[in-house]
Structure formats: C-alpha cells, structure tokens
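A single protein chain has been omitted from the complex, and every remaining protein chain is retained in its original position.
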Amino acid sequence: MYNPMELMICCAARLLENGSTVAVGTGAPCAAAMLAQRTKAPELVTFYEAGGVAPLLPTMPISVGDSRTFYRAVMATSMADVMETCQRGMMDYTFLGGAQIDPFGNLNSTMIGKDYKKPKVRLPGSGGANDLASFCWRILVLTNHDRRRFVEKVDFLTTPGYLTGPGAREAAGLPPGTGPYRVITDLAIMGYHETTKRMEVLNLHPGITLEQVQANTGFVIAAREPLLTTAPPSEAELRILRDEVDPLRYIIGRG
Amino acid sequence: MYNPMELMICCAARLLENGSTVAVGTGAPCAAAMLAQRTKAPELVTFYEAGGVAPLLPTMPISVGDSRTFYRAVMATSMADVMETCQRGMMDYTFLGGAQIDPFGNLNSTMIGKDYKKPKVRLPGSGGANDLASFCWRILVLTNHDRRRFVEKVDFLTTPGYLTGPGAREAAGLPPGTGPYRVITDLAIMGYHETTKRMEVLNLHPGITLEQVQANTGFVIAAREPLLTTAPPSEAELRILRDEVDPLRYIIGRG
Amino acid sequence: MTTPLSHGDGPLYADPSANHAREFFRTKPRALVDKLMSVKDAVTCFVHDGDYVAVGGFGADRLSSAVCHEIVRQQKQNLTLSGHTATHDFQILAAGNLTGHGKLIARVDAAYIIGLEARGLSPHARRVMESGEVESTEWSNYVLAARFKAAAMGLSFLPVRSMLGTDTFRHSAAKEILCPFTGDKLLAIPACYPDVGVIHVHEADRFGNCRIRGTTVADPDLARASKKLIVTCERLIPSDDIRSDPTRTVVPFYCVDAVCEVPFGSYPGNMPYEYFSDEEHLRHWLEVENDPVEYKKFIDKYIFGVSDFAEYLQLCGGLPRLQKLRQEEFLLNRGR
Partner (left out) sequence: MTTPLSHGDGPLYADPSANHAREFFRTKPRALVDKLMSVKDAVTCFVHDGDYVAVGGFGADRLSSAVCHEIVRQQKQNLTLSGHTATHDFQILAAGNLTGHGKLIARVDAAYIIGLEARGLSPHARRVMESGEVESTEWSNYVLAARFKAAAMGLSFLPVRSMLGTDTFRHSAAKEILCPFTGDKLLAIPACYPDVGVIHVHEADRFGNCRIRGTTVADPDLARASKKLIVTCERLIPSDDIRSDPTRTVVPFYCVDAVCEVPFGSYPGNMPYEYFSDEEHLRHWLEVENDPVEYKKFIDKYIFGVSDFAEYLQLCGGLPRLQKLRQEEFLLNRGR
C-alpha cells in the first residue's frame, strides 16, 4: 500500500535522469530528488536557490536557504551564482508549484482576484519561480489535482509556461528550447502536446480514469495515445522513501 | 640632498588626503602611498587592481597582483570587485603612466606609430588604466618630463584624460566630475586649467625654470598664477622614505 | 523584430542613476574608523522615515532580526522595502502596519513576501497587503538580487533573461531591450541603490570587515549597493583576525556605517553553523496572527514591551532555548 503523495514522489524521482542537474525546493520535490539519488540517478546534482550546491542532506530542509541546503555541499555560494548557472544553460530540471496552472503550464503564485491593487488573496509572488522557469530546460510541477488549481486562465501569470502557445516563449525573449515538461498530480502525469503546447494526459495513476482527470481539471484536457498507466511504487522505492528519505513522514505524511 | 625621484614621490604623497581611497600600482605610486600613510594620511586606503584592499605592505610589490598586495589586507577580492568599487564612485585617486601624454592628459600605452596593424613599437595596452581613468575621481600621473613623452597628440589614445577638451568626457559618457588632476614630473607639478582643461604648470621644483619645463614639453604649456615653488622633501619625509618605505632603494635608486 | 518593445507599468521606487549614486558614494566616509554601536543607535542614525530599506539573508535564514525589531520599535514610517526572499523579516516589519503605530511599510518591491516558505502564509502580512495601504511592484528573486548587483557594479541597469512574457513583468518597472550584438530580446532591470541595507554576519571587526559562512545569498551585492549599511554580527573579532585571512572577508569596511554585536541576532531564524531556527516560536507567531487582538498583545509583549533584542531572547527562553537550537543545528540532538 502507498498513498498519493508517495506515488507522486516516485513518479517525479523516475523522471530525473542520472548525471543531470535539478533546482529543487523544500517538500515533495526535495524528497523526489533524494529518492532519485538513492535509486536510478545517484549522480543527480541538486541546487538550492539560496546558494547550496549538491549537499548531502542530513534531513529535510525547512527553508530553501537553511543550513541543511549546504550541509556537506560541494559549494555554498550566492543566489546569483545559482541563478546564473541556470541562465547559462546548466540546469536541466526545476520543480515549481503555484495556486493556479493553465493549459500552457503558466503558473500563478501572486494573487487571486481581478484587481492587482486590491487582491482578493495576496500570495507571496514569484520568488525564484519565474527565474527558474525562464532559465531551466525542463519545468516539472508537482501538485494536487483539482478544478480550482487547473484553470483555463490564471488570474495573474506569475511564472512562464508556454505563455499563449507555440513560439510564444521565444517571441517573448525567453531562452529557446526551455519550457514546461511534466505535471505530476495525485491523479495522473501530464505532458504538453508537441505542436499545440497544451497540457495532455500521458499516464493515469492506477485506478484513475481519464474522466476523473477531466472532472478535476478546469479546462478541456486530451490524452496522448497510447495512454499509459503509472507503475505503482516498487517495494524498493517505498522502503527507501520511508526509511531513508522521509523517516519522520514530514512530506509523505501529507499524502 | 635628495634625488628627483625622491622629490616626485614626496610631491605625490602630499597630494593624497587622509581618509581617501587610492588605486595604486607598483613602483613610485606605491612608494608615494606608503609615504603618505606614514606622514599626513595614516587613514589612506590603498587598492590594488588584482584584488588587494588595504594591505600592510611588508615590502614593495613586484606585480599589482603579487602576494604583497594583499599581505595582511582587510580583503583579498576580485579584479571586478575593485574596479566596480571604482565604477561606483568610491575611489578618489589613481596613479597612471604612459609612453605619451597630451595637453588634455590623455595617455598612450598601446603603440607608437601610425598604423595600428603594423605598429612601430607595440606597448602593453590599457591594462587597467583606461578603467581607472574612467572611474576614479582624480587621475594622478607620475612620470619623467621629456618632449617625446609630452606630445601635442598621442599616437594612440589608450586612456582618457579630458579627451578633446571641456565637456568631452561627459559627452563620451564617462562619469561626470572625473578626470586628470595632477602630473608630477622631475621638473614640475602640472594641473589642468579650469575652463580649457589644458595642462598648466602649478609648481616648479626647486631650481627649475618655466623655460626648462617648456623646453621639455612638446606642446605649449602655460603657468597658473601665482606660480609656486615645490617645497623640497623634509628631513622626516626623506627619513621615512629611505628607511621605511624603500630601504632597498628599488624605486628611489632610479632617481 | 516586428513587435514593439514593451515595458512594465509598475512604479520604480529607487533612483537607478549611477551618476546620482556616485555623487553619494563620493562623500561616503572611507577611513578605517570604529563603527561599533548599539542596534538602537544604528537604527536611530541610519534609518529614516521614507527610506528604501533592504534586508539581507534568505528570509528567516541569517536574518538581522534585531534590526527589524528595532525599526518596528522606533516606529519608522513610510518605508519602501525590497521584498527579496522576505519571509520573517517582512512578517516582523508588517507589525508596523495596521496595529495603531501608523504605516511602517508604504511600498514594496515584491518578489517573495508574506510567506514563510513551507511554514505557510502570514495572516497579518496578508491583511496588510490586502488592505490596499501598501503599494507594490512585482519582480522575481533573481531580478531583485541582480538589481543589487547592478548597483554594486556602479551601473544604472543590467540585462537579464527572466520575467519576459509574464504579468510579473507587466507589473514591474523593467523594460525590454535588444542585445546590441545578437538582436536577442532581453529584459533591462533598473539598478537598486537602497538608502539603507541591513545584514547579519558571523563575524565582523569594529571597522566593518565581515565574514559569512555558508551561502551568501545576495548580501555581498546588497552591502555594496546600499548607501548606508548596518551590520549585525554574531561575534565581534579583532581586526588582526581579519587581516590574518583576508580571503574570508566578503563585505569590506568601506561599505559599512554601523557594526552591532548581536549574539543570536538571527533568532528565531537559522544562523548556519551557529543555531537552527526556532520552529515552535515561528509557528506560534503565525498562529497568533490569526486573531488581531491576540496579535497586538503578542507584538506589545515581544517587540514594544522590550528595550532591546537581548530582552526578546530572554522572553523566548534565553540561553537554555538557544543551546537547544545550537544542538539542533549541529544535529547533536539526533537519536535522543
């Protein structure tokens, strides 16, 4: 048995190639990177926005800048150095999230409402998300799947996905070849259509139907053929995740 | 008794105000800064282009980047940090030199000849001189006085003085309020006319006449009234210079 | 290029002119003089109503909590804040808004505000931002860091490649430009020269030469960019120590206006290699903010009710509590 959070973390971990670089944050993405390093990607190199490079985490960080993020790291540097390493084209993956995501993978973490000067709900803003989504080659999103989150149009486009569609990132001046790659939820794994750049379902998690995914998505979502079923977490994955990565169940306890 | 180099170093040292900053190199400028620190400007802060800040020199550096330039320094940093400190407006003085200097204080350290592609004599180039002359508030030149060096027009304008005259630095985009300040030679101390920005004689060294200065200058040079006579080195200055600053006579031995 | 270049519509809160900054820096004192003073005096002397204030560290990590408390305690008004990874710092300073002490925060360059990362959002900071009494302009973390970098370099702008195509750009004060060499579209961001910078470091001498262990975040650039800089340090060290290893100096004395020795000065935040964050206290602070009446009591007790940061530390459990956090930082409490 496993819970949805455990499955999501396993899915994310499987996407990270060995010998690649990933800018991670706290929480589930951090757990995914740790799991990847202990399974198929021992040479995965993790970066933390505040300056930590390739730490050997003794425990889950609470902040992207706390001392765990450079515990036995190879380098403790500046935010600019990490971000410019991304801007230079050295960062393969990043994990992002947001209050809203649209069919093109655009993210909102700034505000809910219509009037910027008087938001219904003020959220933190971009943080480093806009930068990482602009610079890194492949954007991964880990999030729960519900209609309030998966919306046709975000209230505020904080962080760029494919913007208005094919070619829009390049036209805006963003580095070519970058963009949203996968969205991993408690229901499915989504990718983006090669030509339309709209989100589409690639994998359904065990027991989940495409109808369920559509019902929990606030825009029309297609499936890429052949539609696959996510492999459940292996015993080895679960053991490592539970015993080594998150023994205190900070993250997987939320699943 | 003293030699011309000793006098030049004393003149330079007297110009440096206490509590000010100066970007220095090796040789006479370094000796001048050391002498100033031991006389009227104990709080003079020295910077070396390669990254040394406020060292306590155990001996004369051979290179602007050698380990003496950050011996017991308060900071050993990067060239960019030092240069950007200058660009930010924090550097009061810099010492520069060159194979040629013109009436507006423009310097040539790149080449002698007419054809850039086939120089008669190739020289090192700007080094950091162009940057320091662009960024620092007051440019000081320490040099021997002869007609081949003081020319109407430099073969190559490596490093900016007042360029073509009043307003030219600002029109070129250089930071306002900066520019050549004093030229100290074995004959005299020159400044620049407030409105024409042309070099003019301020002080004659003891025993030197204005005619001698003109005879050794390849352009017409006026004198500012009242024309002063340089005070000879005091006994205290000479003692410190000879016993503490340059006991091995590396610099003053050349005078 | 067929599409015209666009620019953000947000207000610009700090003069990006390098020439104006140079005029200021020309007059900034450069001598190696003693700058040791109390946090109270430093804030009195160097933080003025209406100032643009930038706080270093990364949210609650290596944060100068002591200076943030003192700014609130002295009821500074009408400040503009740089919201560069602002977490607990923003939360502390927001205590100067909507609590009967006037309006401390008037404007914010927002990249990350009102949140405390994984800990959740600050209810009071949200109330402040949703009240409409604080103006804001949007940026990203890197761009705010790069705005300090532009200033540290003595420039009026730098190009970057983020924010393009987004509402973050639309609500910023950035401008699109074309690279003069490649023709590529880039974002020009204005330099940010704060009136006052505030950083917390591990060690400093009385002249202001500073050492930081671990990540520097944006502090070296922020320090160089700031017209005036207040440094708090865990430990004052002899200047001889600084000179014995100048490689370790990351902020030089000539950037610094005040040096204040504040042991545990990042509490309740994490000070790398010194003590971990006090998550209980931070959780309590977040919880109490849910009720404005309770919250007012809370800040009356912890900020306005004490005369300095040392008293605040006493209220929070004093040395025994700090010893526990030190053990947590060094993982000495594991398996117990």
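Residue numbering begins at 1 within each chain, and the chains themselves are lettered A, B and C in the order written.
Throughout what follows, a residue touches a chain if its C-beta (ideal position, glycine included) is under 8 Å from a C-beta of that chain, and two chains touch if they have at least 3 such contacts.
This is a predicted model, so every value here is computed, not measured.
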Contact set of the excluded chain (shown chains only): A, B, C
Option from C:L36, C:A188 or C:L236 whose C-beta touches the chain left out: C:A188
Residue of B:V64, B:I184 or B:M199 touching the missing chain in the full complex: B:V64
Residue of B:A33, B:A76 or B:L238 touching the missing chain in the full complex: B:A76
Positions on subunit A contacted by the hidden chain, ascending: 18-21, 43, 45, 52-56, 70, 72-77, 80, 84-90, 92, 135, 137, 175-177
Contact footprint on subunit C, counting only the chain that is left out: 12, 16-19, 154-161, 175, 177, 179-182, 184, 186, 188, 190, 212-214, 246-247
Subunit B residues touching the omitted chain (full complex): 26-27, 49-52, 58-59, 62-67, 69-70, 76-80, 83, 87, 106, 110, 116-131, 133-135, 156-160, 163, 168-169, 171-175
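One rule holds for everything that comes next: only the chains that are shown with their structure count from here on.
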Arrangement of touching chains [line / ring / star / complete / other]: line
Gap in Å, rounded to a whole number, between the CA centres of subunit B and subunit A: 57
Two or more partner chains touched - positions in subunit C: none
